[in-house]
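Take this structure first; my questions come after.
What you see is the complex with one protein chain gone and the rest in place.
When the chains are written out, they are named A, B and C in that same order, and each has its own residue count from 1.
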Amino acid sequence: MSGNSGENEAPQSAVLLISCPDRSGLVAAVTTFMAERGGNILDLEQHAEESSNSFFMRLEWDLRGFAPSLEDIAREFEPVAERFSMKWELRRRDQLARIALFVTKAPHCLVELLARHQAGEWAADIPLIVSNREDLRGVAERFRIPFHHLPVVAGNKPAQEEAARALMESHRIDLIVFARYMQIVTGGFIRHFPNRIINIHHSFLPAFPGARPYHQAHERGVKVIGATSHYVTEDLDAGPIIVQDVARISHRDSVEDLIRKGRDIEKLVLARAVTAHLEHRVLVYGNRTIVFQ
Amino acid sequence: MSGNSGENEAPQSAVLLISCPDRSGLVAAVTTFMAERGGNILDLEQHAEESSNSFFMRLEWDLRGFAPSLEDIAREFEPVAERFSMKWELRRRDQLARIALFVTKAPHCLVELLARHQAGEWAADIPLIVSNREDLRGVAERFRIPFHHLPVVAGNKPAQEEAARALMESHRIDLIVFARYMQIVTGGFIRHFPNRIINIHHSFLPAFPGARPYHQAHERGVKVIGATSHYVTEDLDAGPIIVQDVARISHRDSVEDLIRKGRDIEKLVLARAVTAHLEHRVLVYGNRTIVFQ
Amino acid sequence: MSGNSGENEAPQSAVLLISCPDRSGLVAAVTTFMAERGGNILDLEQHAEESSNSFFMRLEWDLRGFAPSLEDIAREFEPVAERFSMKWELRRRDQLARIALFVTKAPHCLVELLARHQAGEWAADIPLIVSNREDLRGVAERFRIPFHHLPVVAGNKPAQEEAARALMESHRIDLIVFARYMQIVTGGFIRHFPNRIINIHHSFLPAFPGARPYHQAHERGVKVIGATSHYVTEDLDAGPIIVQDVARISHRDSVEDLIRKGRDIEKLVLARAVTAHLEHRVLVYGNRTIVFQ
Partner (left out) sequence: MSGNSGENEAPQSAVLLISCPDRSGLVAAVTTFMAERGGNILDLEQHAEESSNSFFMRLEWDLRGFAPSLEDIAREFEPVAERFSMKWELRRRDQLARIALFVTKAPHCLVELLARHQAGEWAADIPLIVSNREDLRGVAERFRIPFHHLPVVAGNKPAQEEAARALMESHRIDLIVFARYMQIVTGGFIRHFPNRIINIHHSFLPAFPGARPYHQAHERGVKVIGATSHYVTEDLDAGPIIVQDVARISHRDSVEDLIRKGRDIEKLVLARAVTAHLEHRVLVYGNRTIVFQ
């Protein structure tokens, strides 16, 4: 009756992500390349944006019974890519991403991510949690993830960011997730991880950026609240949006109610963004994202 | 099998709307007042906002078999109201409101409102449509509503607003609805109709106020679009919000797609706000609304 | 500030819809075929269902500057189709579909469809409205669409269905829409229009099929109501589902409230299904649909 085992295994497949100027024959060139090598296409999604003459594509193919190595594929694909001026990436679905979680004191996003990880939803390892406070050490211990306390006080931010960066490097981190990390991070740190830091902001951006968005929302008297996950850029709360969702509220809701109802949206919106990123479904172009389904 | 007659009759009931400082004994005082006169309460909803120590109440009672006239009720209620420093209004549900619709060239909101009116959803008359363009005269004629063309060109806005105001007066208009009226109206006009002009803005305010919100939304790369109905105040797109709703979008949606999908939200959000207003469910306090259910 | 012109023109493009057993090389074969003829692909979406080993594809390409006629394309595509055992259809986006609307007495779906048609949202003509009652003749006249009254009484259903069928034939109807048509239609009629009759049922099927779904919903005490558009098959309310949507309700809602709130969902769900059908985005397989985006 159940089925909900949750112990998914990552599919044995590879993903090719492409962006380039739109041109006739693009899809045919790529799919023929794959057909000639016996690649069975599991999923293909493309998107052409007329206004910017841009082309985007995600191609996933089966690696079971597929002879060429990804290194061979990459080398052989190079001439095709050059012909169409493509920017491209090649990824295995079953290669474990290494994620670092940054938190402060709200547990809901952290528990949501750890529970999904533990349930086997993601092809990922979470080797560490970083926090500027001690509040969530207990949660980290309960899920047996090493917890690093890097408190930020007057004057020590550069040193602590450098310490964090070193941790990322020594743990070979692929993706940083700010799971309600309530510290403003400098451009110096962010530039090391372009499109590799996902944040959750507790409003439907661009409404209510910055501090205390639920207080702002209550003050403005909106009838809908939301949450936004986005890649972190040097512009606060202005990076490329990955996932947004909302919930209806009413005058009956106090600020505390908004905070409570908001938590349910925040944690799901953040988890969906992480899932999309890990499945190589997100392409950033300019300040926007393509999120393939 | 149907039932959808749509020919609702307005209930023979009266509504008392109250706002005042919160205090013990308020609900008892009002309900006892009503019980002593044999009023059968059909619906009572109250809301106390702790942070501002404010109290709000909507009481609807049956007029069938209810002897006192509303004039008597109003006179007798005065001492109760004074005791609690109440601001209050008394309304009949079956008294026809008189609505003026202001439009420009997009037909979807206009048709939505006229179709609901024609189907008998509202206890209202719509004696006229005002427009700064001729585009929708055909729609007005189809629904047999007089259409007034008041074009706004350089320098004539004061005169045209005065003409509109005179029309409102001569038609004894209770409620003005901007059904995608694409003209900025001056404070001089607005001040005549406090909390009596409802606008539909095609974004989830406070995001994307002003012109071309769908273009702004596309540019920002949001994953959700919305619409907001609000009372018009002198601050553009900043008045008290009555109803908001949203729709999910994706990178596949061009600006034109957003405009098309947005129309479905706009017309429903506007219609719901008009319904709430006509059923005397909306209380404005400060720049926010209480919308009783 | 507006932009909402609504006067969309149908794109000058063609659509190829394919379903067949899944096999390696399918996408490459089709896209190469198109590339060799200089076809610029505007949109390609494919779907492989592993459990049934089925493959589905929708390919839309630009006809501007595309030399071959669709007849040529069809002839030349035949060998490709045969090789992969494809079932396929070829359609122009700018060819006007001819729609007949069937109604009874609820106006909301009818007005919604006519308003969209009038606003130019669809590449379609609506040459007639058929009804078993007279109630909506006024609406038809207001939109200047011929209205045919075919009352169904004891014993005359076969004759009236034959009359309706003849009307469809003489008006060369491509699509029939039951816009709250409250008559059960026999298999004899339905078999003439396979996957060409769209119905709106006022529940989230398979919950509450048959008569008076809102009464059933109220009786069961559900917290959500819905609407379902589907192709009509000989099994009542059991045909392939195209679009569904829902609205939240509460114990406060009477049956009449459900009917009223339901109308907003019904009309949008039906309109979306008609749009998807007209844009050649729907593929039926078994009793399910693929609805390409």
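As a convention for this text, a residue touches a chain if its C-beta (ideal position, glycine included) is under 8 Å from a C-beta of that chain, and two chains touch if they have at least 3 such contacts.
Note that the structure is a prediction, hence the values are computed from the model and not measured.
Trainee: Considering the entire complex, write down the shown chains that touch the omitted one.
Mentor: Listed by label, the shown chains it touches are A, B, C.
Trainee: From the list C:T31, C:T104, C:N199 or C:Q244, which touches the chain that is not on show?
Mentor: Answer from the full complex: C:Q244 touches the omitted chain.
Trainee: With the full complex in mind, choose from A:K87, A:K105, A:H149 or A:R191 the residue touching the hidden chain.
Mentor: Touches the omitted chain: A:K105.
Trainee: Of the residues C:L205, C:V232, C:L258 or C:L278, which one touches the chain left out of the display?
Mentor: Spelled out, the listed residue whose C-beta touches the missing chain is C:L205.
Trainee: Given the full complex, what residues of chain B touch the hidden partner chain?
Mentor: 24-29, 31-32, 34-35, 38-46, 48
Trainee: Which positions on chain A touch the chain that was left off?
Mentor: Contact residues on chain A toward the absent chain are 1-6, 8, 104-108, 111-112, 115, 118-119, 121, 142-143, 180, 182, 211-212, 214-215, 252, 255-256, 259-260, 263-264, 268, 293.
Trainee: Over the whole complex, note the residues of chain C touching the chain we left out.
Mentor: 47, 49-51, 56, 204-208, 220-224, 226, 240-246, 248, 250-252, 254-255, 286-291
Please note the rule applied: only the chains that are shown with their structure count from here on.
Trainee: Once you've mapped the touching chain pairs, tell me: line, ring, star, complete or other?
Mentor: It is complete, because no pair of chains fails to touch.
Trainee: Going by average Cα coordinates, which chain is farthest removed from chain B?
Mentor: Looking at centroid distances, A is the chain farthest away.
Trainee: List the centre-to-centre spacing of chain B and chain C in whole Å, with centres computed as mean CA coordinates.
Mentor: So the centre of chain B lies 35 Å away from the centre of chain C.
Trainee: For chain A versus chain B, what separation do you get between their C-alpha means, in angstrom?
Mentor: Centres of chain A and chain B (C-alpha means) sit 41 Å apart.
Trainee: What are the residues of chain C that contact at least two other chains?
Mentor: If we look for residues of chain C contacting two or more partner chains, we find none.
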